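Once you've had a glance at the structure underneath, I'll fire off some questions.
With one protein chain removed, the remaining protein chains of the complex are shown where they sit.
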Amino acid sequence: MISSRIDSFRSVAKNFKVVFLDSYGVLKNHKGLIDGVAETISFLRGEGIVFRVLTNDASRSQEQQVEVFDRLGLKDLDVEEVITSGMLAKQFLSHKIKDGKIAYLGTENSADYILQSGLKHIAVRDIDLENIEDISAFVFLDDEGFDWNYDIDTTVNFLRRKTVPVIVANSDKYYPVNKNDVSVATGGIAKLCESMLSKKFIHFGKPDTQMFNYAYEHINRDKQQYDKDDILMVGDTLSTDILGGNKFGLKTMLVLSGNTRSDNAELWINSSGIIPDYICDSILK
Amino acid sequence: MISSRIDSFRSVAKNFKVVFLDSYGVLKNHKGLIDGVAETISFLRGEGIVFRVLTNDASRSQEQQVEVFDRLGLKDLDVEEVITSGMLAKQFLSHKIKDGKIAYLGTENSADYILQSGLKHIAVRDIDLENIEDISAFVFLDDEGFDWNYDIDTTVNFLRRKTVPVIVANSDKYYPVNKNDVSVATGGIAKLCESMLSKKFIHFGKPDTQMFNYAYEHINRDKQQYDKDDILMVGDTLSTDILGGNKFGLKTMLVLSGNTRSDNAELWINSSGIIPDYICDSILK
Amino acid sequence: MISSRIDSFRSVAKNFKVVFLDSYGVLKNHKGLIDGVAETISFLRGEGIVFRVLTNDASRSQEQQVEVFDRLGLKDLDVEEVITSGMLAKQFLSHKIKDGKIAYLGTENSADYILQSGLKHIAVRDIDLENIEDISAFVFLDDEGFDWNYDIDTTVNFLRRKTVPVIVANSDKYYPVNKNDVSVATGGIAKLCESMLSKKFIHFGKPDTQMFNYAYEHINRDKQQYDKDDILMVGDTLSTDILGGNKFGLKTMLVLSGNTRSDNAELWINSSGIIPDYICDSILK
Partner (left out) sequence: MISSRIDSFRSVAKNFKVVFLDSYGVLKNHKGLIDGVAETISFLRGEGIVFRVLTNDASRSQEQQVEVFDRLGLKDLDVEEVITSGMLAKQFLSHKIKDGKIAYLGTENSADYILQSGLKHIAVRDIDLENIEDISAFVFLDDEGFDWNYDIDTTVNFLRRKTVPVIVANSDKYYPVNKNDVSVATGGIAKLCESMLSKKFIHFGKPDTQMFNYAYEHINRDKQQYDKDDILMVGDTLSTDILGGNKFGLKTMLVLSGNTRSDNAELWINSSGIIPDYICDSILK
């Protein structure tokens, strides 16, 4: 299985009934919507190809994701067409946590959407370490909405005092802020806390196959009409998009419009052993 | 969520429509079938509780697993009631590897069942390192069927020369051989090779949620009749059975008839942060 | 080699010519100097036993360490009797970095003492990412003196843009702030950055044997008068004090006045495989 280097995303996509698309690096970048993406989405609709956007961004609900795309110029996205790792976190909490309060590190906004299971939630800054009996779970939601100088310590000390399920709604360690630079993301902070506590938390998001399975079940929810062989996963990151897509049994395409640059794609594939079926510059043509 | 210490597996199981059972440490141990397990299986059938055995043993097909249980005295197991990590490996290969030969480390027998996709397979000992163009994937199948002194070197050197998808059909690092002792398993050998190559292979089996999802889809294959809230996962190992069950959103029960002993269960739960919903001595009553 | 559980530090110390002492958890704790420590230091002096304090605290110079001990009530410590991981960092920089500026994360104060090699230094907050040609090394010095919300991002982005030697003057991931709680230390932040960059930095401090060797050379600087068999290392932490002391070939004593509690000492020894020669409640009698 050597990756096929291809010129046209569209010519390959035509052979599939479903396309899963990563968001950052495929549809948009630090400057906004990637030029031509709106046309490609129209092309998919025109061809009757079902698509889903799979994103590790847990800070916004489906509705908010659609609003952002709308503001960037991708107008007609449906709420159901966006799937976030936060939805998996939400599903986990609703199945496993039946009482108590859920403590969280992140913004009120992200808490509202993920923790809407009827349970109360409490921001880390409001935790009183002497009074934690009623906290029944902890969630790493977002890299904003707290003071790094204090709240990471409180998080660690809470978790030293009480053993509860800890979930990480977005496992990405960083996200890009411009052409060169990145910023620490929730997954990085969670990693720091794991390392201090010598524990492993429960992580959601690509490359975990649960994310792909959620999308797979979603497109088959009415009737079982799509098989894995019908689906193409498209992403810019070997270690999340391609690894996860491969493991779930999908055909995968690496695009070079984001994290992976043309001049090191082959090297990274060889050194990681993560092999996309196709490599293409972008989804633009 | 503090684990409930309970006396009777049956009294809890009655509240679920489905029970997933680990094999080693729950149904059998190094001496054979655990006394009373046959009665518990009859109880489940009598109550109309659906069950599946989820095992990381990829060396035997479903049919062979059933034969072994039959020989040990558990007579009426159905082939469909056993789900192995090897079945996931098989599914992956059939979706992703469409041509070439599949090289494997393991027994002919395990190769026959996992690699029956129409593709040819080749044992590591038969690989000619100067002639590897037609090998398109590599599978770690089993800890028997090869000579450790030679075939691990060949495996590593093949993978240094050619980048192909590498899958590990059983991620367990060791398996028990008697009350005290263990033996290196496929997952251990794969780990050694990963460490020599600085690569990560594709691992199947618990705690990966893909295993649970496979079982979940299986019980819902005719109609969508069971929800995650209907299912109890029972296992003896926190890091595979309970971690995976929790992450997939199932209720989980740790039994103390295998890897985890009564006197260190609480300690291990606290130090790992992996929390079963229930703890019970065994599934016997 | 089973650890000997002993009642009296002094009775064992008498058999050695030199004692190396960890600072936090042995000499002092969050409340101040541990009661009776001053008497034990007097005992050592009275017996003619040479001692050194070996600490991973890189934020203060030897002089400042002595001042702190003085303020806490341990009056007669000599500057030469304290050895910090910062001194190793300083030594490294003076041998390896001959020109350019040294960027640092930490306080001005820690920078002043470690970076006094004639080279200029620059705090992370003052780095202009568009103008980094003259920065020739980076040092993680201290967990204070910067804004977590900004300066960690700058650190990572600087290190994405330029490959320079990166050193960590204190590898501890956290330090205790009271009986129950801890605070993230420099080593934790460095770990976060390593994980984001997929690189390994150069770490100084226990358990690295370089720290022990520095102390060993120091006591033998005039003439080679002490052998490894003459030295007892005393610490409260298996993974730093005892591991490092053992590896360097010293006899080691675990005291239970700090990180390791009496009720889990044996368990931690068995699970880590790090075995002190002696275990004692404290150095008080």
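Just a few scattered comments:
When the chains are written out, they are named A, B and C in that same order, and each has its own residue count from 1.
Please note the rule applied: a residue touches a chain if its C-beta (ideal position, glycine included) is under 8 Å from a C-beta of that chain, and two chains touch if they have at least 3 such contacts.
This is a predicted model, so every value here is computed, not measured.
Within the complete assembly, B:I152 is the residue of B:I6, B:I152, B:L256 or B:L284 that touches the hidden chain. Contact with the undisplayed chain is limited, among C:L141, C:V166 or C:V234, to C:V166.
Contact with the chain not shown here comes from a single listed residue; of C:F69, C:F201 or C:Y278, that residue is C:F201. Although one chain is not shown, part of chain C still touches it, namely residues 1, 91-92, 95-97, 100, 136-137, 159, 163-166, 197-202, 208-210, 213, 228-229, 243, 246-251, 269-273, 275.
Within chain B, the residues in touch with the undisplayed chain are 129, 147-149, 152-153, 156-157, 160-161, 173-174, 177, 180-184, 188-189, 191-192, 195-196.
To be clear about the criterion, only the chains that are shown with their structure count from here on.
Contact topology of the protein chains: linear, an open path with no closing contact.
Computed from the mean C-alpha positions, the centre of chain A lies at a distance of 28 Å from the centre of chain B.
Averaged C-alpha coordinates give centres for chain A and chain C that are 39 Å from one another.
Averaging C-alpha coordinates per chain places the centre of chain B 44 Å away from that of chain C. The multi-chain contact residues of chain B, meaning those touching 2 or more other chains, do not exist; every residue touches at most one other chain.
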